[in-house]
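Missing here: one protein chain of the complex. Every other protein chain is in place.
Up next, subunit A:
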Amino acid sequence: MPHTARFMPNPLASGHIHLSYPSHPLPSTHQSMSLFRPSDFPLGVIGIASCSQNDSLSAILAQFNATLSDLFPSGALFPLANNCLVFEESDGSTNLTLGSLPGLVVIPGMMGNKQLYVGTLIADLCSNILAEFATVVQSLESPLGNEYLNATMFPTLPPVSEMPKPIENDMPLRSSLPPLPSQHSQPELNTGSSLLRAKTPTTLSVKRNSSIGPGPPSSPFRQHSLPIQTNKKKPLTIGAVSSHGRLFKVLGDLFLLAGRTMDASVWYNEALALLKSAQDIVWQASALEGLATLQVVEAWSSNTTNGVSEGSEPWADAADKLTQAVQMYSRNAPPAEQEHNFSFVSWLYTRAVLRHTSLLLAVWAAKGWGPLAFTMLLHTGTTTLPPTLSQEDESAASGGSKRVSYHSAERLTSITGITRSTIAGVLAQVHGPWLLHLGVRERIFILENMAAVYGILGYPRKEAYVLREVLGCVMDLVVCGREEGGTTSIAGAGLGLQGVDVGESTPRGTVGVRTSDKSEGNESILRIVKHICRVHGIDLTAVGILVGEEASAPSEGNPAESETAKEAYGWPELQIGIVREAIAVAEALPDYPAVAQFCLSSLKTLHVVMSQGDQLHLYSTASRALATARRRGDPRQVDYWSGKPVESIEVLPLPLVRLPIEKPVSLLSQQQDVVNPILVGMTDPFLYNPRRSMAGQAAALLVQNESFEVVMTLRNPYVFDLELSKLSLSTSGVAIQSTPMALVVPANSYHAVTITALALEAGTLSIRGCVVQAPGGAPREFLLPLSTDDEETKQARRRSAIECETGRSKRAGLDSRPWEKSGKRASMAAPSSSSTPGTRFLQCQVVLEQPLLRIRRTSLTHGAVMMYNGERSTIRITLENVSSLPIDFVRLTFEDSTIGPAQQALAEGELSVFDTYESEYDLIHRPVFTWDHSPGTQSIRPGEKTVVTVNCFGKVGCTDGVIHVSYSYCHRPRPTLDKPPETFHTRQLSYPVLVTVYHMLECLNLDILPYSPDVMFTNSQSSHKSDAHTYKDSLQVEDPEDWCIFSVEVRNTYGIPFEVKFERQQPEVALGNKSILVPPGSTSRILLPVMKFRLPDEEVHKPIPTLSDRQFVVSKSGLSADQERIQRELFWYRETLFDHIRGRWKETGGTRSGELSLRQLRMSQPMLSALRVERARLQLSLWCLKDAADSVMEPIPQANGVYEPPMDELVYLRARVTNLSESRIFTVNLLLDPIPHILAEGVLADIPIGRLDTGQTYAFDTPITFVSCGRFSLSGFLAEPGSPGDGDRLGRGSLKAIVHP
């Protein structure tokens, strides 16, 4: 049996071959571990080539060998076998000679079952490898080989050529291994060299002394080998006799690789015993590892869970061994002078920890020690999720975060008894400063595995921590590789460097060379970055990246609530650090859109906790990156990033001159309204009228082809000035024309922007929001729906619900990240469904093009008019039509400063009925402005002018007024026969007028006196001038009983004299007037006789009317019926009196004249009784007998109306009663004063007269005698019996007498 069969499996034994195909061999620096850990090295190399007809096989072989020698240094132990498979490309006949070259196999294209053939070839290769094992061992078994093996901690064999040839003949076939099958070719150990044989006299039986071995222990071997080992001289010396512990361990390794587990176990145990005594800790640990591995392999191959009966778990033994190994590795410090050994021991240590972890993980994930766990351990390793956890993963994977649910993890824990924290604790041993000892690729491997395990365990934060280190490694490679220049290709095929300016470092040019077009590497690195950030609560994709030009802005619904609900998550300091690192990574790649995306996303989500410097830095980095990306023609664009910038949108109302006002068409047909428009506004009987408030909210009116302005309020919550490259309106409905604008919103402020737009057609325009675009980004539309009251309350409720929740922490840890939380919150989820349908937007009504009128000139200077109180003047306004449309409707309305207060006083309703009437009278009959219009001149053609005349009335208290000119083009031609619109639009032109009214004349002290001649005479006697005559003339009346005297004082408070004239216009009476010159500062009294009159009772008792259409006016005065009657009488008599008497004034020496109002004068009861015609008249006179005999009477002479009767003589007091009203019964009462000096006959009181008909007169005489001289006053009054009281005096009469001595 050739020595090559030593590691061969039993003939006819069935088994499996596990092949792993590593893509990268270990770096050459690890060459020194080739004996220590052969399993890490590629044992065989399979080359795959394709050849066409033209290729020569020898060239292919040469190429293969070149590649091989490039990958593996020449002196290396491995690979042990090579084979190159050459696949023919075409079916065509080739000139290749099959099998002509060793190590090259040609597979013809026409071959049928290639799979089987290739399998055979690989089996061939494996057998070559196994054969080579024997060669290796053979060289090691030589004494020199053994010394090499023991020379250093990680020994290497010199090239085979330098080794002495093993003596093959020396090897007798030994089959003296009772426990092992004879076909296992062990005996080389015994036969390899005499020295070796001497030390192991009982060969394999010795090995059974270890606990695992089936045979009985034989200690003597170990005992006597130990001193030999320890007594050795310096182990470095080659050729000295060394222990065989290492050799046995290598044998164990190789047997394990060969799948001969029994042998491996035997040799391992033997090695352990030797190594332990030799204090060769690293090798001992490695042997322990090998044993642990062996156990797994054995368990797998027997496919049973052996050892269930034992108290501890079956895997516990393996785990113990690994723990031991780990501790040994970590405790062992290699000699300091051997720099490499640090990295090797670290590598071994970390691998051992990973091995331990993967064992625990596999058992945990596979629900215990079973086939599934073995499969995991043998096949998959730690980088993939075990199938027991992967089904839950599918739902979570869509959300972006792979997390094992707590319950499934706990279930696994309870099944297996391994907690996740245990696994994590074991794994954490990997991590430490020693990672720096490792080579780059090993470090990445370790860290990757570590991160994967943490990921499987559901420890995302730890995973993120380790992933940061992985990133650090990878990026370090990227950066360093780049610094070396473009010549070295960056390790790792996936790292396509996009847009790298390699040319910068090359001396010859500045043209950038893109070394690779593949961007998957970049993308996966960025994916890792994003994952890390997500774990820390930063959504780096909060701002999207749009590819290409399709930048159709997704319209944003209503993100307002999400902003308010945002709750801080995470560790701000860490977040900012991580974000900085993420940006650094993206910059180093470089991926400029990603840089911008990261910057802006983190600004968006983290700006609350960021310092000012950070914000500024991120913003400037983003702008720089965007500029670079654009310069390089990157097709990707960053979505608009900042939160909703628009706070409000408002359509500025058109200037009043241009504002169209909607009017119903019916207004045109009814020409002049009867109702005074001033009082119309107050006809609303309701204090609160919901319809009126609705009417105020009507859509804004805009005019076609005229520009309008929209004010947008923008908000910038950041500490830097936010630059927007484009801001435009987003509208629907009629087309508008508007230019987008660029602007800068100042830091941390609200900023109002005015955008001008032009509506191109008539119709409804709804302003949906705005479209914003940041520099270098994609445009984005933001909608700003109007919120109805309903919506408002809903939102308020939602907000308060969220606010209620904010203080509480229902979800902790990673579940409280904003995007995790938002989906789960019930209060957020429910209303979002109902809020969608009723979104309304700001709407404007665009009306048809309107004509435009302007005031060309007016007759006023400086728009001011100056008047005396009561004066009338006119204002002429010239209007010009400056539009291209004709105007066919013009109407004037007015306002002045007296209207408002009066209306308000009326509206308050606190005025008495009388005052109400006065106010209304003032408003209606004496307006400041009136329009003097003729109905024909209502059309103004384009470009024409027209003049309107406005009358002006001086009214004290008026300070200013406005003239409104409403105009329209309402009879425009209609293109269709549709129903004419219900409304038309007018425009209004307003002309403010400054009014100054001088208050110069004042009427006061109104009095109405009964007409008594004596008053008249005293006046006339005092002056004899001519004007006194006329004065007296004017007072002359036929019958003093029918007249009374109207007296009023006129005061001139102004600086110039005025001539005041009062006119009397009474029916059936001649006109009378009285004029007087009132000098400045003086007061003059005017007397004017007025004929008494009497109004019919039914007219007098009417209530005081209201001039407006006000309804529901409840009299608030608590007057009694009597007082009310008196008030009404006074009112009606006063009205009639003011009808009859008019006052006018005239400027002396000037032309200005006007009306003098009496309306502020009040009338009192005595005045009323003087003014009113009595119901019966009592006339008293004194008579005496002409002589004593005669009964003829003559009147006693009177002077100036005063009787002068003789003393002590009998005179007759004649009382003459005339009934002027309906027939009634009278009595007369006479009053004589002073009564002691008058003697009278008969009774003086209640003298019965009897019934008198209308107009009937009755007279009677009462004899009296004056018994003293002096002045007497005789009077009397009429009364109606049965109704006593002073008020019932129907008529009065009186006379005066002077008795001379």
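Quick note on the criterion: contacts are C-beta pairs under 8 Å (C-beta built on N, C-alpha and C of every residue); 3 or more make two chains touch, one makes a residue touch a chain; residues count from 1.
Basically, contacts and distances are computed from a predicted model.
Per UniProt, the protein behind the absent chain is "Trafficking protein particle complex subunit"; the candidates were "Trafficking protein particle complex subunit", "Cyclin N-terminal domain-containing protein 2", "DNA replication complex GINS protein PSF3" or "UDP-N-acetylglucosamine transferase subunit ALG13". Only one residue from A:Ala464, A:Leu1130 or A:Val1228 touches the chain missing from this view: A:Ala464. Which of A:Gly577, A:Pro653 or A:Pro992 touches the hidden chain is settled by the complete complex: it is A:Gly577.
Contact with the chain not shown here comes from a single listed residue; of A:Gly119, A:Gly813 or A:Pro1281, that residue is A:Gly813. One of A:Ala49, A:Leu68 or A:Ala424 touches the chain omitted from the figure, and that residue is A:Ala424.
Remark: the residues of subunit A touching the chain excluded from display are 329-333, 336, 342, 345-346, 349, 406, 410, 419-421, 424-425, 428, 431-437, 454, 458-462, 464-465, 468-469, 471-473, 475-476, 479-480, 536-537, 567-574, 577, 581, 584-585, 588, 806-809, 811-814, 816.
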